[in-house]
Every structure is written in structure tokens, then in C-alpha cells.
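The structure follows.
Only a single protein chain was left out; the remaining protein chains are all shown in position.
Read from first to last, the chains carry the letters A, B and C; within each, the first residue is number 1.
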């Protein structure tokens, strides 16, 4: 398997940038100091914030029209893990990986060993009942018309068992949570009974929940549409919340930032789920139209900041919930490793900016209904260019000041492009 | 006060149309009979379905840009009630009126007497804390920055008391429910703490709920935006549901069809609220962009049908909930009386079409995942031209076969235009 | 190749339904007669209205998440044409097929012969530069980063030549138009220079236009997003119009009903393109969220009617333009043959309803600003249940009164399921 990134490459790269970084860090430190903020405290908090990468994110994504693979696509979970390790080597923000079963099915002992070797751990497990798995003998029935909400009890049962198998793999590798996203729904009014479909879903989810280990959590993930184009069983946070309440104390809601109706205020949904103690975690990404799965913060960085503003504001209440932070993106036109590196940076950027908000002042202005100053106080946090803090945190953790530059210098993509022959086929013809 | 519609006018109008109606009713009856449906049963159910008109709906509405009043605008609640009576005289579908306090404040005994004289009753009461009421000595504080969720406890208290006063008026006139819609929210990120605002709202709503008579219900009404343009405290059905659960068994959710994000599947929200036993009622209208408050069924009649499909499908579960059916529209370019007459007809049309769906066949196709035939079976109900059923139901109840035609013949608008001098001012300058 | 539908099957099926049809047709005729409309005239116009089916529509579609194939999927263009013939045999509304190159590449003489045998013709040709074609030696360069707007002139040249090849195939089989839809755009702000990309596109389109036969037209098709998720080169009708003007008199705009922003008034776009003499044609389908490609009229039948209202209203101006009417749908959960049969019916339904609008009355109410009666007059057309007209037109043209029923009785799907072994693979893993 391809060597990762030489320590030497990182060090040489850092040498180039370190002087400027120290100057910028000092200048920012001085500005923050004038506001009574110790820059090192912020850096420490940022360094402690990590986010999981999705195993499926290191391959090139696509649309129903086409997929245009890049060079050196990982051919299996072990190559995927290697790519994940590269991301973490450089960015030092992504020590865990989220697996997708059956895509990543392998001997759990091998998975653990490989992860340990690479310095990685495992975050929430993902089951897959939105596709058929003709090669998986445990899933002979088709999910064409649904899985956990299917009208046929046998299909529901198969889907339940697949989820439980996913849990058992997860248990063996140290995961503590299962994310359930289903594509179940309908394409035409009348195709499905909206009420009964939900009740079948709840029944199946209860079966899965019963089978969870004592220290596990289950996340229900809502999505407005796609692959179903008229109704989706778990279409919004309201339904996800109903589900989590019905399933009980192990069940929580997972918020994918791209799964909402146009114009929806997502940070308020986060706030409501914190209020109701049901926020389970995030799938970070960005989008302009639908579930575009673009790199987090690339389309609307202020919106990402507003989500982190809610998280920082929640303080101890959030700590009690301990949500899982995960990335879920589709990298169609970039090197997936590069996109994931910068995404982790963007997420930390939003967190750092949220930490820099003067919360006492903010609350004061809110209490007085000084809308302008409250708004300006919040934006003041966002306006800080916190790159020096992020870079310093990476540097001190052994990563790269400019991880994309270091990655490109390393020649990793070229190496794996040789090692991993391109798979044929650019998708297709699904229009 | 203006005479209503002469019996004679209605009778003469009906004479014109009756022969054709009988022919059409017979032809439709024959078609339904071939499908095993007795047209008279459908007519009976339709005749039993009524919807309340909003007192504020009989005046001409407007936008922030302008209001263009029509002739004969009612100048107070008693003239409004007179207009409501005209609507019911002709359409025989709207025997109840929903009042708005303080707009419609009057001696309850007078209100009762007038309603009785007109053959009307009262549906849910509406409070108003989205405007300031400089003439109402009980509401000296401003709602500019919120009401039930205001940061200032005194404003919240004032808003609570106003709601309780609204209940007490309602109690005196025979209403059994309070609809609470607030405009509370914020225009800028940071202006309001999203979590604390919701908690203040819940606290105030609990106060109101405590003050409800034993046989009353309280409806929380969600809305995505407007008048607040960044966040709204009760922004969607999820928050409305959280509210209703926290308030307990007297609290339910009211669905205004125009209060959702673009593309949202509203009939599924109705289904979820039926599932969770929290559907309290409807504000019917139609919209293309935002909360356009257009005449129900004028923009997307199939969507209105799909809502009624859920209601008919729910059967006994719906009966147990007994939701309130109310219209909430803004009539900017039509004679409000005409718009309300046709709206009541549209609502009954959707109901009649939903009743004509072959539910046994539909369920069979759903169970077999025969998406095409399920979809066609549902649409078959929608495709029926049920106007003969609606007209016959009106006729038999003493109304007009063609109520708009009869209304125009009656000269009512001309009469009230003379009696009620135009109020000056076309709104304005709020841009 | 599978036998099509026995005449006998159709006749037997029609026997079942004919009596009821005659009764319904007579009853509707009587109602229309009372309004001064001769039902046979409407039937004749409806019978004359046809719409092309897309060759790719007879296979099962899918999403980026999965494709769930049905039985008897056509394995090539000749089997696709056979399926198209079945659709036309039963529905008698779809005598032409729209091809997609290179998917449907074959010897033009064979294509012509097969079409002639099946009683089919060919409508607009479609080129494909939104996918790579590793098997097509004429297209070795990748379209990952665009085609007609690519930064590399060699890729643009390849795409131009592919379009010209598509034209030359079309010419040989009797087509008269080329539809150009490209996926070109970008996923991230900055990725592409929005202005220069458009200018490159215009340059390439001019090359293609130069190569068109004298009696051909070229259609530019706009789409808001997907596969590009930040910017799309031809993102809306404004850009499509700019393109058509710049390309000159052979160039027109094609409107796919699913390619617009949420809430957009599509019928007004149709009106504007008629005004500016640039309406080239349609891709019919329906959608609730994005480019969902659902069966036309299945989500919002009134919207489809409003499009046809513009077409009927335009009268002679439309005739001068002679737009192409084509279906473009993705059939993910239905038998594609069934979906296309009913879609053609839905399109004719909307046309028939639009024909039934009392246009003199409508214009009168419009001129008087009688918003309510104008709106009611338009809706009166929509409310007619015109199924008897559609069925009679089919019957008289040799088709089936109930074409779905006849199709199911025929056993065609079962026969082709045996003849055409299932292709393996359910898509996948593109997330």
C-alpha cells in the first residue's frame, strides 16, 4: 500500500510558511488581546475539535448523469483508510472515519488493526438500504419500493437485520453509534400511504433499537427528497424528532446540512434539537440547490458559522449531548483528499469564529433589543481571519501549515494513481 | 344595515340553472353508480362539511406596498357579520365566523344577538399581538420586538393577558378554541437568541393554557417567515408540535397552507399531525411564492385535494381529533364576498373528490407497490367534475346553484357601497 | 424481437369499456353543446396533437444513489423502438421518437427501416456531452470539466464534432432538429469564470449552427442546476434566449418543465418565448423539488394545463413557430411503457381542457379586470373531465380505450422479460 506523507515533506513545506505564520499569529494575537481574548486558548479549543471523515468520501462522487473518476481511486476499505490517514496526517483534525456497510465490509479485526496502524478510530456506522446488494447474500430482496418502511414485512425484516449486522461490525471496531438514513418514500401522490409508511418505519426502527448495545446511540437522519421525489418517510426534523422520541433515550436526530427545503433556517433547527435534548450529530457539507453535497463552507460560509454559533452558545447543554461531527460530501470535480482536508479546515474555521464572538456583549444587546449591535457583534466574530489559529493548531499537532500545498508536493496522488489501476466506466445512462 | 340577499333573487337565479343541473347530476350519478357509488351519499357528506370564514376576510386586503379598497368595505364587526351572512346565504357552507381581537371587540351579548339573527356561529378566536394597539388601553407596551417571546417580562405578560381576554370574549359568544399566531422572530442573525426566545414563548403559552376554560383548545400556528425575515419563533410544524406537546392535552397544531418553505409536502405534515394526535385545524388558502393568502385551490387545486385525501383517509382518527376548518385569505383584487363564496366551494370540491377515491383499490395498489395504478386511482377521484354535487348540496340547503351569479344579480355590493362610505387611504409608503 | 400488441387484445379490451365510453361521451357532448361547443371538433383537434417519446425513456431510470431495473429492459435502440411502437399502438398519441447519440447510434438505414416497420418517425436528435464515452473513438477527451464551454479548445472541438455527427445521423433518418443540453458549469464559486465560459459556449454553438442543414433547427435547453451545483452555463431562459438570438434564425429555446427555480411561473416563460418568436419546443415532465423527471401532470396537473392555455391562446403565432413536443422523464418505479402511455394521455388532457376554455368570455373578463370571473372561466376549462374525449380519439385511431389495461392484458412485459435477460448491477455507490 502507498506510503503516506513523509514527515520530511511536511517539515519542508512548513519551513516555507512558518515565518509568515508567526507574524500573522502575533498580529492576530495582539488584536484579540485588546479585546481580552487569549489567542492560545482559542487555539487550544480549536485543536481539540475534530470531525470524522466518511469512508465513501475519498472516492470521486457523481450524479445520476455521470461520474468522472479521478486517478488513484481507492479500490476497497483498506485503501480508503489509507487516504483517510493522509488527510489526518496533514490536517490533524480528522482522527476518525465513518464506515458504510456493506461497502466497507471486512474482517473487523483487520479493520481495527489497519486503523490502529494509521492512527485512526471509527465514528458512527452507516447502514445501506437505499440500494440493492446483489452480491450480499444476506440481502436478497429488493429495496426498490422501500426498506424499513416497505409494505412487505420480509423486506423490512431484511433491512432490520442488515442494520443489526452493521451494528455488530461497529461494535467490533469500537464505534458507538448507528446512523440510519433511508431513501424510502414515493414518487407519485397515492403511491404510498403516508401515515402507514411512517408507522411501518417506526416499527422497524424499534426492532433495531432493541438490538443496540447498551452504550450505543441510534441517529435518524431526515432528508426532504431524493431519491424519492414526491414524499420521503423521514422528510424533515419534525418527523425525525417524532421518531427519536418514540424510540426512546438511545435515539437522536442527525442533521445533514443539505437535507432541507429552500430557505430553511438550519441553525434554528439545531437550536430546537438542543432544546429538546435530541441532537445526535451532523453531516457537514454545503449546497446551493438541493442535496448538492459540496465542500462545507464553500457556498455559504456564514451559514456554517451560524450553526457553530448555536453550538458554542449551547455550552454545557451541548456537552451533555455530545453530538457526533461528521462530514458527508460528494467530491465530483476535486481530488477528494484535498476537499476533505479543506473541509475540516472550514469547519474549524467556523468554530474558531464562533468562539471569538463576544457573548456577554451579544446577550446584552439581545436583551435590549438592540438589533443592529447584536447583529454586528455576531458578525464581528465571523469577520476575523482565523487562519493563523487554524494553521498553528495544525502545526503544533504535527500537521502542515498549508496542508494542500504539502499534499501536492508529496506526490501521493501520483503514487496511488500508479498503484491503483483506474476502474472502467464513468457511470451512466441513468437519466 | 343592508338587507341581505332576497330569497326571491336566489330562487330566480336557481330557476335559470336548475334544468342543466338536474341533467348533469343525473349523468354524474349514472357514472358513479357504475362504480358502485351512490351520488346522494356523497352529496350528503359534502353538505355536512362546513368551513369558517374569517371576519377580517370580508375587507379588502393588501400588501406592504399598497391596499386598494373596494366599495362598501365593512366598517366594523357588525357589518362584517352581515357580509359573512351573505356568503352563507348563498353558499350554505360557512355557518361560522372566526373573530380577531381587538379588531372585532364588541359587547359579547351584541355579537351573539347579531350572529343569531344572521344564522351564524363562532369558530376559533384569534388574538393579535403582531401589531401595536395604541387605542387599546390594555396593551400600552409595544410588540415591535416580540410579544409572547419578548425579552421583557412585562410585554409577555401584556400579551398573555390579551390572549386571556380574547378567550373570555370567545367564551361569552360560544367559541371553543383560541388560535395563537405571533409574528415574533428576528430580522438579523444575532438579533435574538433562538433558544431562549423559544423558551420564553413556551412559558407564556403555558400561562395562557392555564387560563383556558375546561372545554377549550389552544392552537399554535407556525409560519416560516414574515413579518420576521431571519428567524421566526414558531417557524415550522416541528416547533409547533414541540409546543403542543409541552402545553399538554388542550394544545394542538394549526396548519395554514401558505406557511411553509418552498416545495414542502404539506399533506405529509397533515399526516404526521394526525399520527401524533395533534392536528388542531386549518387555515385554508393557496399560494405560489410565500404566504400569498390567495383563494384556496386557485393556484394548485391538486394540492388541496391531496390534503383532503389525508383527511378522508384518516377516517375515525380524524373524527377523534375534530379539527377546526377555517379560511384565512387576503382578497386584494376581488370582491371579498365573492372570493369567500368560491373558496368554500373549492374546499368542498376537494373534499368531494377525495370521497370519490376508490380507497379499497388504492390500498390494494399501494400494498403491491403498483405505483402507476395507485397514482391513477387517486387521480381518478380528482378528475371527477363534482360541481353538480356541490351545486345540488347548496340548492337543497336553500342556497344558490351559481352563488356568484346570484350575488351579482342581488346588487348587494352596490347597496353597501352606498351605505358604507369609503374609508380614505390606500395604505402606504411602507416599502 | 417480441411481438407487439395483438389487434385482438386491443379489441377485446375495448369491448369491455365501449358502452360506458359512449354514454360518457354523449353526456359530456350534451354539456358542451349547451355551451355551444361541438365535442367532435375538440376530439379532432386532440387526435391531431402528438408528442414524441424519448428513446431513453423506455428504460428504467434512477438516481445517483441507485437504479432498480425492471424486467425486460431494452438492450439497444431496436428494442427501444419496439417498446415505443407498443406505446403508440395503444395510445395513438406518440408516433415519433427522439434519439440520443451515442446511446442510440446505429446504421441510419437500419433505424429508418425499423421505424417504418413500426409506424414510427423521428423527432429532434439529442447529443450527449455530459458523459464520457470511453467506447466511442470519436470522443477520447473527457467532459469532466465541461464540453462546449470547456477551457480547452480541443475538448470544445470534439463536442462540436459530436454534435455535427448527431446531426448527420438525424439527417439520414428524417429528423429536422438538434436539441443541445449540456451539463457544463461549476461546483464552486471561482471554479469557472462565468462570463468567459458563456462566451466559449456561444462560440462552439455557432460552429454547430453553421453545420446545420438548411431546413434544420437547433434548440438550446436551459437548466438551473444538476449536474453542476454552483453555476450552470445555460441556467435559465434568459441565457437560452441570449443564445438563440446570437445564433440567429435557426436557433430556438427548448423548455423542459423541470428545469426552473422553485416557484417560477413557467407558463409566463412560455408566453415570453412566444412573444419573442424563440419558442422551439418542450420536454414534458413534472416535478416537485428539482429536475425530478416525473410523469407529466402527476404532481401539478393545473400547471400543465396553464402551459397549454398559453399555447392555445397563442393560436396562429404558435403555429408559425411550430414547436416540437417531446417527453423527457425518468421512470424509476413504474413500467416505463405504462408511464409513457399515461403521460401522453395527460398531455392531451391538458390540451383538451385548454381547448374548452371560453376564450371570448375570458378575454372580456380580463379586459374588465374581473379577476374572479376571469379566474373561474379559466378553471372551468380545467374542471372538465375530458377522459371520454381522449378515449374516443384513441379508439377511433385504432388504440385502446384504456391503454394501461390493454397493455397489462397483452402480457408484453412478461414476454420481453423472458427475451431480454436482465442486465446486472443496480448502479451504485455514487453518493
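Keep in mind that, in the parts below, a residue touches a chain if its C-beta (ideal position, glycine included) is under 8 Å from a C-beta of that chain, and two chains touch if they have at least 3 such contacts.
On a predicted model such as this, the values are computed, not experimentally measured, just so you know.
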Per the touch definition above, residue among C:20, C:37, C:141 or C:264 touching the missing chain: C:264
Contact residue for the chain not shown (choose from B:45, B:288, B:359 or B:383): B:288
Option from C:16, C:157 or C:239 whose C-beta touches the chain left out: C:239
Chain not shown: contacting residue from C:25, C:188, C:325 or C:351: C:188
Where the unshown chain meets subunit A, residue by residue: 20, 23-24, 27, 30-31, 34, 262-263, 265, 288-289, 295, 298-303, 333-335, 338-339, 342, 369, 371-373, 375-376, 379, 382-385, 387, 404
Sites on subunit C contacted by the missing partner chain, in the whole complex: 144-145, 151, 186-195, 198-199, 224-225, 230-232, 235-239, 241-242, 260-265, 267-269, 271-272, 274-276, 302, 306, 309-310, 313-314, 362-363, 365-369, 371-372, 374-379
Positions on subunit B where the hidden chain makes contact: 56, 59, 61-68, 103, 130-132, 134, 142-145, 183, 186-189, 191, 224-227, 229-230, 262, 287-290, 292-295, 298-299, 330, 332-334, 424-431
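Rule of thumb we're sticking to: only the chains that are shown with their structure count from here on.
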Centroid-based (C-alpha) most distant chain relative to subunit A: B
Separation of subunit B from subunit C, taking each centre as the mean of its C-alpha atoms, in whole Å: 39
Whole-Å gap separating subunit A and subunit B, where each centre is the average of the chain's CA atoms: 42
Interface hub residues of subunit C, defined as touching at least two other chains: 262, 288-289, 295, 298-299, 333-334
